[in-house]
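Okay, here's the structure, questions in a sec.
Here the complex is missing a single protein chain, while all its other protein chains stay put.
Naming follows writing order (A and B), and every chain is counted from residue 1.
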Amino acid sequence: MATTFDIQLPHYPRGFHLITRDIVSCLPELPENGLLMVFIKHTSAALTINENADPSVREDFESFFNRLVPDGAPYFTHTLEGDDDMSAHIKASLIGASVTIPIKNGRLNLGTWQGIYLCEFRDGGDYRKLSVTLL
Amino acid sequence: MATTFDIQLPHYPRGFHLITRDIVSCLPELPENGLLMVFIKHTSAALTINENADPSVREDFESFFNRLVPDGAPYFTHTLEGDDDMSAHIKASLIGASVTIPIKNGRLNLGTWQGIYLCEFRDGGDYRKLSVTLL
Partner (left out) sequence: MATTFDIQLPHYPRGFHLITRDIVSCLPELPENGLLMVFIKHTSAALTINENADPSVREDFESFFNRLVPDGAPYFTHTLEGDDDMSAHIKASLIGASVTIPIKNGRLNLGTWQGIYLCEFRDGGDYRKLSVTLL
């Protein structure tokens, strides 16, 4: 039996943010074995799993992705919503809209150094909505 | 209980294409809660979720990815199948072979602006086969 529910994150500014606690604090009792799928209902932000300890990792992510996909690249044609819009869409698909995490012995089976990141690509980011599924 | 079946897409040329309707039109009645996983059975095309409204977004995706992974880069050694082959393989892994979408209250729980994209990276793309799983 699947359980699905939506949650809304607090506001996070543009950048990469560790949100493991935001998610775990919303979870009901986990099944003994299964999986957790977290899905972001937006196309200018993304979710990924990465290092959960040193904030400099998340700052370097922001630096790298801003270089990889420059805001307002001169060949972009989708420009009506601002310089950070088309770059945000592209980054969203490079990273992905969901993360899937195994559940083992009633716990998230993450590695020691793994956490869940919100990747906020807009300057004026929204309150982002996530859909959480437990199976 | 899982349901799995294969579908074949109509021919799409190289580029990024909105295929939400192609997929939804093949779905049986959805479970009350669960997830839909769509998987592409090829290594030179990909699936992603992004903006479902303005075609210029999908054109800018094509421009960006052609710059990011140039066809026939001089250092590629896998060249027998044409200039667009190795670049297609790399793009396929940057984007990914599957999308997973939550099902809530018997409906796909997508955000308002989200749609499913086929990312066709070959000039002479095949009729692409997808495997659809409902859980």
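One rule holds in what follows: a residue touches a chain if its C-beta (ideal position, glycine included) is under 8 Å from a C-beta of that chain, and two chains touch if they have at least 3 such contacts.
Given the structure is predicted, the values throughout are model-derived calculations rather than measurements.
Asks: One chain is left out of this view; which of B:18, B:94 or B:108 touches it in the full complex?
Replies: Per the contact definition at the top, the residue touching the missing chain is B:94.
Asks: Which of these, B:6, B:32 or B:123, touches the one chain of the complex that we don't see?
Replies: B:6
Asks: Would you mind spotting which of B:9, B:37 or B:57 touches the chain that isn't drawn?
Replies: B:37
Asks: Since one chain isn't shown, list which residues of chain B touch it in the complete complex.
Replies: These residues of chain B touch the chain that is not shown: 1-6, 37, 39-43, 68-69, 73, 75-78, 86, 89-90, 92-94, 96-98, 100, 129, 131-133, 135.
Asks: For chain A, which residues lie in contact with the unshown chain of the complex?
Replies: 31, 33-35, 48-51, 54, 56-57, 59-61, 63-64, 67-68, 94-96, 99-104, 109-114, 117, 135
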